[in-house]
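Only a single protein chain was left out; the remaining protein chains are all shown in position.
Labels for the chains are A and B, by order of writing; each one numbers its residues from 1.
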Amino acid sequence: MTRPVLEIEGLRVAYGDGADVLRGVDLTIAPGETYGLVGESGCGKSTVAYAVQRYLGGGGRITGGRIAVDGTDIGSASEAELRRLRGRRMAMVHQNPATALNPAMRIGRQLAETPRLRSGEGGADPTGAILEVLRRVRFQHPEQILRRWPHQLSGGQLQRVVIAMALLARPSLLLLDEPTTGLDATVEGEVASLVREIAEQSGGMAILYISHNLGLIARVADRIGVMYAGQIVEEGTARQVLKTPAHPYARALLASLPGNPSIPPGERLRTIPGLVPRPEDLAPGCAFAPRCYAMRRGLCDRPIPLAMTPAPDGGGHVAQCLRLGDVPQPPVEAAPVMPRARDGGRVVDVTDLSRSFTTRPVFGGRASQVVAANKVSFAIGKGDILSLVGESGSGKSTIARILTGLDVADSGTAMALGTDIARRPAETRTRELITAIRIVFQNPDNTLNPAHRIGRILRRALRRGGRAGSAEEVAALIGAVRLPPDAADRRPGALSGGQKQRVAIARAFAGRADLIIADEPVSALDVSVQAAVVELLRDIQVQHGSAILFVSHDLELVRHISDQVVVLYRGTVVEQGSTAQVFGLPRHPYTEMLLAAVHPPDPDHVAPDLPVCDETAATDMPGLCPFLPRCHRRLPACATTPPPRRVPAEGHAILCHHAPADLMQMLPTVTKG
Amino acid sequence: MTAGANRTAKPARTGLLARLRGSRLLRSRSATVGLAILIFWLVVAIGAPWIAPYDPTAIDFAASADPSPSAAHWLGTDVLGRDLLSRIIFGARTTFLVIPLSVFSAFLVGAVAGMAGAWYGGWTDTILARAGDVMLAFPALVLYIILITTFGPSLWNIVIAVTLTYAPGVARLMRGQVLAVKGLEYVLAARAAGESPIYIMAAEILPNVGTPLIVDLCLRTGYAVILVGTLGFLGLGLPPPTPDWGGMVVEGVNLMTIYPHIALLPAAAVTSVVVACNLLADGFRETAR
Partner (left out) sequence: MARIVLNRLGQFAVILLIASFLLFAVTEFSPGNVASKILGPYALESQVRALSDRLGLDDPLLIRYLRWLGMLVGLVPNELGGPATGLGLSDPRGAQYFGNFGFSLMQGRPILDVLADRFGHTVTLTVWAIGLTVPISLCLGVLAGMTQGSLLDRIISVATVSLTSLPEFVVAVLLIFVFAASLGWLPGTSPLDPGDRWSVASQLVLPVAVLVIASSAYVTRIVRSSVVDTLAQPFVRTARLKGLAPMRVALLHVLRNAMIAPVTVILLQINWILTGVVVVEAIFAYPGIGRLMLEAALFGDIYLIQALTLIALSVAVTTQFLGDLAYVLLDPRIRVA
C-alpha cells in the first residue's frame, strides 16, 4: 500500500487557555482519495483543516498528536518548510469566496502568483498553464477572466477561480472547507460535480472535503468521517456511513433531513434535541450521550475513554459508540401531524403584483433596472402552506416584504381581509391587518434586538396584538414555543440560533396571525435544529388555523411541508401548482434544473447532467422568457415571442414554449465513476 | 470554536446605562484613569469658590515682582500677581462649562440630523448630507475665526461655533450607524408590527448604535478642549478676566525663559483633560469588544 498523503494521529487543538476543541482526531487520506468530513457547526471540522496547515491563529495551538503531509511532520516543520508545503503540497479553498481574493489585484495576477512560486519571478510565462486550469474549472472564456477584478465575478465564478488557484499549486492534498455554503443550490451542485471531476482526473491528489451538507458529501466523497464535539465518531466508505450508519449521531443526522425517504411528505421530521456542547461543557463519557436517543444510563455516562470499534457490517467501517451493534433506529416522533382547518376561503389573493428597483452605483455610472416581481399572481387558502421557491435574486423576499408592508408594489393587487395591501406600507395599516399578517425572518442573529430581554420583546408583541401582555401571557407564549421558562429574563445573546427563531415564531403568533410569512426561517440553522423549528412552526400553525407563506430555496423541505408551490425566476412565475404537480412531471426547465441540483445523501444517486452556464444575464427584450439565457431546452421561438402559459392540469401552470408533453422527458444523467 | 451560544451565564448587559453602572467599563484600566481625572476636575470646578485659596482676579502686587511658587502662592502667580493655583481652579469652571455645553449641542444637532437622514433617505438625506459637506469644507479654526471675530467672543458664540463644526461629523457617524442597523431584521420586524418611527428610533435603534457614538463623544470632547484652549491661546476665547487655561498659557509664553511655570502649568491642565477623554474613549472601545 502506498503512503497516505495525509496522516493525522490523536490530534488535539486548543484556543487560548480553553479546553481542547479537537480531542484526539485520527484521520488518513490515501492518494487519489476524497475524504468527506461532516458534522454540525461547532464540531471542529474547520479546525482540522487549519491545523493541517498549522495556521490556527487567534491563540490556537496543537496540544497533542501528530500531523504528516506527504510524510513531512507539520508540527516540527520550520516556517520556511511550511511555506514550501503550503505552496506545493497542499492548497486550500475557503468558505466565502467573496473575501478570499485580494480586491485590489486582477484575477490573472493573483492566479500567476502560485506558478511563479515554482518557477521564480523570471521563469516561464505561466499564462498558458493558468488558462488551461481555468478551462478545467469550466470557464468558457478564460482569457476574459484574467483581466477581471474579483468584485466583477459572481460567487460561483469566484469559487471556481479559488479552486483554480488551488489547483495551480498542483498539490498532493487539496483542502475544501464548506466551499459551496452560501451559494445557490444550482451553483453548489456545479461546484460539487467539478470537485468530483477534478478528483477523478487529478491522478493521485487527495482531497479533504468539509461540509455540513450530507447530500454534497454523498456526491463527492469516497470515505466519510462524522465529527462530533472534536472527535470523529464514525468512519467508513461513503456507502457504509450513508446507507448503514452505525453511530446514533450519524443515524439521527440522516433521519432529520427533510428528504429522508423513510418519512413521507407531510409527516413529522425527526429532530436531535439540544446543541453541540462547548468544549468546556462536555459530558463525562460519551459526548453525544445527552442528546442521544439510544443513551443508556450507567453505560454511556460512565467517565471512561471511548475507542473506535468495528461496525457490524465490517469492511473498515468503525464507530465510537458503547452500544455499537445494539443501536436501534431513531424513533419516529410520537405525535402525528394534526389535520389543518381549511374551508376553501382565501387569506390573501395576489394578482399581477409587480415591483422593480433602480440601482445606481454610488460613485455615478449608469442606472440599471432589476425586476423583483413581474405580474406575480397566487392565492393562499386558509390553513394552507404555500411555498415560494427560486434562487437568490428571484424576488421571493420582495414579495414577502410587500405582503408585510415593508415595501410597496409598483402595480397589481394583494387582497387580504377585504382590503388591497399591495401599496400599503405597515405604517399605514390598521392594527387588525398588522396582527393578521406577521413575518418570521431568516437570520436568527438579527431577528431579535440584542438590547432587549425576551420577555420585553414578547410583551411588546402581545400588546401590539391587542392583548395585555401580562407575565402569564408571556410565559404561555414562551411555553408554546417550547423554550425554558427562564428565557424571558435572557437577552438574545444568551440564546442559540434555534432558540432565537423560536422566539421569533412566538412573536409572530402573539396576535391572531391569519398568515405567517416565513422568509427562509431555518436556512441558517443546522439540519438537526431546522427540523425542530419547522415542526414547531407547523404545530402552532395548526393551533391558530393560520396559513403560511414559506419562502425557501430548500426544495426538499418545501416538498415536505407545502400544499402549493410557486417557482420564481427573476421575478416571473415560471411554474405554479400543487406540490405534487410541481415536483412531478411535466415541469418547467427551470424547475427541472432546481430539482436536478437536489442531491440526497445517497452515494448511488445519479445526478442529471445539466450544461454549465457562465453568464446569468437577463434577457434584453421585455416579455421574453427570463430563463432563456440559462435554458438547456431553448427553442427558436423563445428568442422572438413571449412564452405562453400552459395548463397541463387544473391548478398547474407552466410558462414555456414547450408543450407539456415535451416537458415529460427526463434529463440524461451521468453515472458516477 | 463557535459552539452553541447556549451560555448559562447571567444575561449579558448591553444597555448603555447598564454598562456604565456595571463594572465592565471600570475593568478597563484606561477608562478608570480617564474617569478619575475627569471626576477630579469636575469636583474642582464645582467646588472652586471653596477650594481656591484666592480670588482668581485679585492682584497681589508684592508677588508680581517674583511670580515663582512660594508659601503664600503654592504654584506661584502670573505676571500680574494673580494666584496661579486659584486661576487654574477657576479655569476648570470655564472649561467644564463651555465644553459640555458645546459638545452636547453638537451631538444633539448631529445625532438628530444623522438619524433623520438615514431614516427618511431620499431628499431629506441628500440635503442634510450636502449641508454637512459644506460645513465640513471650512477648516475648523478658520470657521471659528470668522464667527468669533464677527459676532464677538462669548460663551454662546463658542457653543454655536463648536456645534457648527462638530455636528456634521456626528451626523455622518450617526447616519452610517443607523443605516447599518436600519436594515436588520429586528428593525424590520418592528416596522412590520406597525411601530412608530419615534419608538423604533428610541427603543430599537439607539440602544444598538451607542458604543461608536460614545467613543466619538469622548474623542470629540477631547478635541473640543484642545480647540477651546487654542481659541483662548489665540486671544479669541472668553473675554478677560475670566480665567481660561488657553489664555493663561499665552500670557506665560513670553516669560518662558524666566518663569516657565506660568505657561506650563495651565498647559498641563488642558493636556490632562484631553488625555482623560482619550483614555475614556479607549476604555469604551475595549468594553465594546
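The definition used in the following text is that contacts are C-beta pairs under 8 Å (C-beta built on N, C-alpha and C of every residue); 3 or more make two chains touch, one makes a residue touch a chain.
A quick note: this is a predicted structure, and the numbers were derived from the prediction, not measured.
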Among shown chains, those touching the left-out chain: A, B
Touching the absent chain when the full complex is considered, from B:L108, B:A202 or B:M256: B:M256
Sites on chain B contacted by the missing partner chain, in the whole complex: 130, 133-134, 136-142, 145-152, 222, 225-226, 229-230, 233-236, 246, 249-250, 253, 256-257, 260, 263-264, 267, 270-271, 274-275, 278, 282
Contact set of chain A toward the excluded chain (per top definition): 53, 55, 57, 83-88, 91-92, 94, 96, 99-105, 113-114, 117, 149, 151-152, 162, 165, 169, 361-365
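The definition used in the following text is that only the chains that are shown with their structure count from here on.
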Centre-to-centre distance between chain B and chain A (centres being mean Cα positions), rounded to whole Å: 49
Chain B-touching residues of chain A, taken from the complex the two chains share: 15, 21, 41-42, 44, 46-47, 275-279, 281, 404-406, 426-427, 429, 431, 434, 438-439, 441-443, 446-453, 460-461, 464, 489-491, 493-497, 499, 504, 507
Residues on chain B engaged by chain A in the complex (per definition of touch): 1-7, 9, 11-12, 14-15, 184-186, 188-197, 203-204, 207-208
